[in-house]
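Here's the structure we're looking at; comments come further down.
Yeah, one chain of the complex is gone here, protein chain that is, but the others are all in their spots.
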Amino acid sequence: MISLAQVAPQRARQRITPAMGCFALVMLSLPLWIVPVGLYDYLGVEIAIWMLYALGFNLLFGYAGLHSFGHGAYFGVGAYAFGLAQHHLGAGLWLGLASAMLAATLAGALVGLFVSHRRGIYFALLTIAFGQVFWFVSVKWHSVTGGEDGLQNIRRPAADFGIFTVELADNRSFYLFVLAILLLVIVLLWRIVHSPFGRVLQALRQNELRTRFVGYEVWRFKWAAFVLSALVAGLAGGLFAMAQQSAYPDVMGLHQSGLVVMMTLVGGGLVSFWGPVLGVAVYFLARDLLGALTETWLLWYGLMFVLLVIFKPEGLAGWLGALRRPGPRPRAAPRRAAE
Amino acid sequence: MASLLPHLLNGLTLGLLFALIALGFMLVVGVMEVINLAHGSLFALGAYFALWVIAPSLPGLQGLAQSYAGLSIWLRYLLALLLGPLFAGCVGVLLERLLRRTYGKAPLYGLLLTFGAALVIEEMIRILWGSAEQHLPLPTELTGAVLFSGVIYSKYKLFAAGFAMLAIAGLWFLLERTPYGAIIKAGAHDSEMVRALGIDLSRLRALVFGLGAALSGLAGVVMVPIWGLRPHVGIDVVIPAFLIIVLGGVGSFWGAVIASILVGLAIGLTGAYASEWSLMSMYLLLIAVVSLRARGLFGRKSVLEN
Partner (left out) sequence: MLDGPLAETTEALQHSGNPGAGGTGAGVFHAMTREELMSQKGISRGISRRSLFTRSGALVAGAAVMGPWTHNRVYAASSDKPLKLGFTSDASGQYANSGASDRRGMLMAIAEFNAMGGVLGRQIETIHLDTETTPATGSRVAERLITRDECAFLIGAVSSGVANAVGQVAQKYGAIYLNTNSSSPSEAGKDCHRVKFVWDGNGTNFAKAAVRNAIDSFGKRWMLVTNDYVWGHNTSAATRKLVEAYGGEILDEVLVPQGTRDFSAVLLQVQQAGADVVAAAVGGDDQKAMRQQVAELGMGEKPAWINNQQDWPDVYGLPLDNLFGVFGTTWYWKLDLPGVTDFVRRYQEAYPETAMRVPGNVLYNGYMATRELLRCVEEAGTTNNIAVIKLLEGRKMSAADRMQHDDAVIDPVTHQVQQTIYLATANVGTQDPDDMFKILSHSSPDSVVDAEAAETCKLESYADTPTYEM
């Protein structure tokens, strides 16, 4: 089976890699070129937020090999928590985001208790079931969540750094704020996957039984991975609530939880740290560029996904990695993509 | 209590229809060890194709379509009951072909593939039939209500329950009393041996997948007058199917039927007291059951635990 990056030792010690620098450059310059190419700042905001979401998700999906099809629940919980904290507790920016992370972490911790003892199909279907439960609750409990109409009138509080304050009402400045958080989380996630903890997760993915025999309390690691990815999803959700200035139950549904799975796979999350980033970019560009041309764009995207699963589960990152290293492949599985 | 009777009947009807769905799902899991997340879209596809059979729109062949529409509704409906599942079955066979490359790999790929296929099928339905709700035209004898012992009950639901019972009986007969059924059961039990005995395993798999898909399609045709005909009507199909085979155990025919009825009754009864939450009850039930007794009521260790 294709395995995820086994990092060369010198790379693991790098906290900031060249790839990160590249990525940061491209994303920082986005406000300059997004409009001339015919797109708009808000799309950049959406892309950055979903990149955050997908990167956290890949910790679970790609690294730990736990296939959660109901992750939208934590994204949604984060969004609602941000809104509710603002409305009922008068929370500002930092407290709001903290509430989002806390709520999603709690939800993830609770669900994790149920699912961490399982794997494979049971795990997947349980996550679907929990995802649907969260969706139902957010739709039915309209006194709190506003039902299908969602939670409205969420403001974008200014970012108060103590010495200076940045207004975030404008999409462009908000984008830069989200990007800053994204870059920070990327550095942290990189550290996590290349830490001993990350290695145990990869071991889990490859052979859970053997990992248990070696002496690790497997379910605790699974639970931790689940909680971490829920935490990141919650942060992304809180940011999303700020972007839309409202929170809706849609992201918790099966369709949208499935979207993040597809984005992650298409981008190559199974073989690369950067896979989810690619996948998110491809999806949103397809949605806005193809979607303007045809209403059937999601069909083509779905077909592409199916074909990739059959023929190239390494996704885009895997394909790019193979391109970067021409010549005879080693006997083992295809080499990894860009770090 | 008179007022609980319609809810019990609802639950029973729902349970019998769930049994159709679950049995189809279980066949695929048993013989092929694949969890088909597209089971719900095949359900929808069967129903939409039935709609097309009853009320076809043939661009360019208006005359033909009109004379066809003049035929008796009963004829068209029965034709739809036959062709809808057949179509779903064919799509199932096609899906199985795509799945072949994922055999032997981790179950993830099968899951992802069927998940992607579900999305593709749903989008195709949206494109071909639009996303607004449609109505499946029914013969008038099947619509309306009957009044008995102070209870108003939908005639169609009685028909649906009866039909489901027939279909279940038919399936049982196929599995237990015909040589094909024996091969299918053998394939579920030990596919290697089946191949060693000279039976074409890939053909068997294709047919079983097709049969499972057809059952789902049949359930779709029968259920959409109750559930509504929308492109995403299949979302709430896979989880109850999975729940039922976990409860009843993979490989147990009557286990699946009994579990289906139990699940149906649970939903029907919650419909009596808290109708807004009734659909959610099956998700909660799944969580409870899997947490407490992963092998189900009648089951043995299965591929699900890989």
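Just so it is clear, A and B label the chains in written order, and each chain counts residues from 1 on its own.
One rule holds for everything that comes next: a contact is a pair of C-beta atoms (placed from the backbone, for glycine too) under 8 Å apart; a residue touches a chain by one contact, two chains touch by 3 or more.
Small disclaimer: the values here were computed from a predicted structure and weren't measured.
S.K.: Among B:Ser57, B:Thr143 or B:Thr178, choose the residue that contacts the chain missing from this document, as touch is defined above.
M.R.: B:Thr143
S.K.: Considering the whole complex, which of B:Ser41, B:Thr102 or B:Ser154 touches the chain not shown?
M.R.: B:Ser154
S.K.: Using the definition of touch stated at the top, determine which of B:Arg76, B:Arg126, B:Lys185 or B:Arg205 touches the missing chain.
M.R.: Of these options, the touching residue for the absent chain is B:Arg126.
S.K.: May I ask which residue of B:Pro6, B:Gly24, B:Gly89 or B:Gly116 touches the chain that does not appear here?
M.R.: B:Pro6
S.K.: Which one touches the absent chain: A:His117, A:Lys140, A:Arg199 or A:Arg212?
M.R.: Of all options in A:His117, A:Lys140, A:Arg199 or A:Arg212, contact with the hidden chain holds for A:Lys140.
S.K.: In the complete complex, which positions of chain A touch the hidden chain?
M.R.: So the residues of chain A touching the unseen chain are 38-43, 46, 139-140, 142, 146-150, 152-153, 169, 171, 244-246, 248, 250-251, 288, 295.
S.K.: In the complete complex, the non-displayed chain touches which residues of chain B?
M.R.: 3, 6-7, 10, 126, 130-133, 135, 143-145, 151-154, 157, 225-228, 230, 271-272, 275-276, 278-279
Quick note on the criterion: only the chains that are shown with their structure count from here on.
S.K.: Rounded to the nearest whole Å, what is the centre-to-centre distance of chain A and chain B, using the mean of the C-alpha atoms as each centre?
M.R.: Centre separation, chain A to chain B: 33 Å.
S.K.: Okay, in this complex, where on chain A does chain B touch?
M.R.: By the definition above, chain A touches chain B via 1, 65, 67, 69, 114, 118-122, 124-126, 128-130, 132-133, 136-137, 140, 254-255, 258, 261-262, 265, 295-296, 298-299, 302-303, 305-306, 309-311, 313.
S.K.: Spell out the part of chain B that touches chain A in their complex, as residue ranges.
M.R.: 35, 98, 101-102, 105-109, 111-113, 115-117, 119-120, 123-124, 127, 232, 235, 238-239, 242, 276-277, 279-280, 283-284, 286-287, 290-291, 294, 303-306
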